[in-house]
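Removed from the display is one protein chain of the complex; every other protein chain stays in position.
We just call them A, B and C in the order they show up, numbering each chain from 1.
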Amino acid sequence: MARRLTAALELGAWWVALAGLWLVLIQTVDTLECGVGAGAALLAAYGGRAARRAAVRR
Amino acid sequence: MPAPVRRYALAVLPLTLLTGLYVVAHGQVSPGGGFQGGVVAATALHLLYIAIDYRALRRVRSVALFTLADAAGEAGYLLVGLGALLSGAAFLRNVLPYGTTGTLASGGTVPLLNAAVGVEVAAAVVVLLAQFLDQAIVIESADGSQDQGHTPQGGASGRTSEGRTPQGQKSAPGSEGGRR
Amino acid sequence: MNGWLAAACALLLVGFLPALLGICTGPVRRRVLAQNLATVLAALVMLLLSQGYARPSYTDMALVLAVLGPVGTLVYERLLGEELRASRPRPLVTRTMTVLGVAPVPAVVLPVCVAATPGRTTLKLLFIGCLLVAGSALCTRALTTPPGGGGSDGR
Partner (left out) sequence: MGGDLPVVVALLLVAVAGTAAVLARDPVRQAAVLAGLGLALALLFAVLQAPDVALSQLAVGTALTPLMVLLSVRKVRRKARSERREEHE
């Protein structure tokens, strides 16, 4: 159970950071933009976590 | 690679992925589009090979999945075109309403096409580089020249690589103990 | 031909051209260091052009460069590791390359931030600046760690 919690925490941390970055990158902020940004941030967060786990696992 | 490079790579990889997705999504608003964003995203994935090692990349990248994604991106592009055909307009004609300019919705079907091209180009670049990497990186355990990215042949990609040294590395996985 | 374009031309002639000549001549190690410097200068020129042509969308090019530049330099480190580390780096070269790679970034990013419309664009420019500084400093250090240093491959 703890493992899934840390996984969710890491994904969440990455997601918040990347969604913030998305908001910084775009010009006009509207609902569609935020939706696409949330999806993209989730994808990138998953990629970041998978990369960290792949790098650490020996 | 030294530790700071590894940490930098693990920090920048998601940022590069997000930049790639940002460039894909805003194809019709600012410079960019499916191709540029797809290449940036694919390069992000290969940061794993460049900064860490080939095995880390192989764990994340399964060539079969990316070949499938390549086909799916292509199919997506076709379906969006056929969608226009089905709704009575010409192939690839825009049928969605034009939103306000400067926003994501302003392109009608263009953002959908950009997304399909983005997926397709990213997957194609990953598969292309997989061929390059499988060729260039082989087991060198015979003469002990430590090669950064060892890959036991016959791995996920399953192709034997002519680059293998003549001694035949069938026993390669067994002799992997010495290398990193 | 406003001031920003003049600054961009000056940066191209004074900074990018020598870096380009550094890429085209000399030993492989110095070429890779010059390539790292050229990438940083190209990104800064993109920022100046975005201000000179009043097109905020040019900052996206600077963003892509800031993100991919260090990757391009690390490719040499990864594939030519042994060759690069064979020759010992002179500390003078290391210091000057680090300073050259890092100093121009604030010198360009800050004026552009001041001139650009405040708000999220300034955050974006600062983010690009941080990426440029981090990437350039890291690559210079990775390229010039002495052979005995932490530069063991693949670990």
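Keep in mind that, in the parts below, a residue touches a chain if its C-beta (ideal position, glycine included) is under 8 Å from a C-beta of that chain, and two chains touch if they have at least 3 such contacts.
All values reported here derive from a predicted model rather than from experimental measurement.
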Visible chains that the absent chain touches, using the contact criterion stated earlier: B, C
Residues belonging to subunit B that touch the chain removed from view: 23, 31-33, 35-36, 39-40, 43, 46, 50, 125, 129, 132-133, 135-138, 140, 143, 163, 165-166
Touch list for subunit C against the chain that is not drawn: 1, 5-6, 8-9, 12-13, 16-17, 19-21, 23-24, 28, 31-32, 34-35, 38-39, 42, 45-46, 49, 52-53, 55, 57-58, 60-61, 64-65, 68-69, 71-72, 75-76, 79-80, 83
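Keep in mind that, in the parts below, only the chains that are shown with their structure count from here on.
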Distance between chain centroids, defined by C-alpha means - subunit A, subunit B (Å): 18
Subunit B and subunit C: spacing of chain centres that average the CA atoms, whole Å: 25
Length of the line joining the C-alpha centres of subunit A and subunit C, rounded to whole Å: 27
Residues of subunit C engaged with two or more neighbouring chains: 63
Numbers and ranges of subunit B residues touching at least 2 other chains: 9, 15, 19, 22, 26, 30, 44, 47
Contacting residues of subunit C [partner subunit A, same complex]: 56, 63, 120, 123-124, 127
In the complex, subunit A residues that touch subunit B: 14, 18, 21-22, 25-28, 30, 32-33, 36, 40-41, 43-45, 47-48, 50-52, 54-55, 57
Contacting residues of subunit A [partner subunit C, same complex]: 21, 23-25, 27
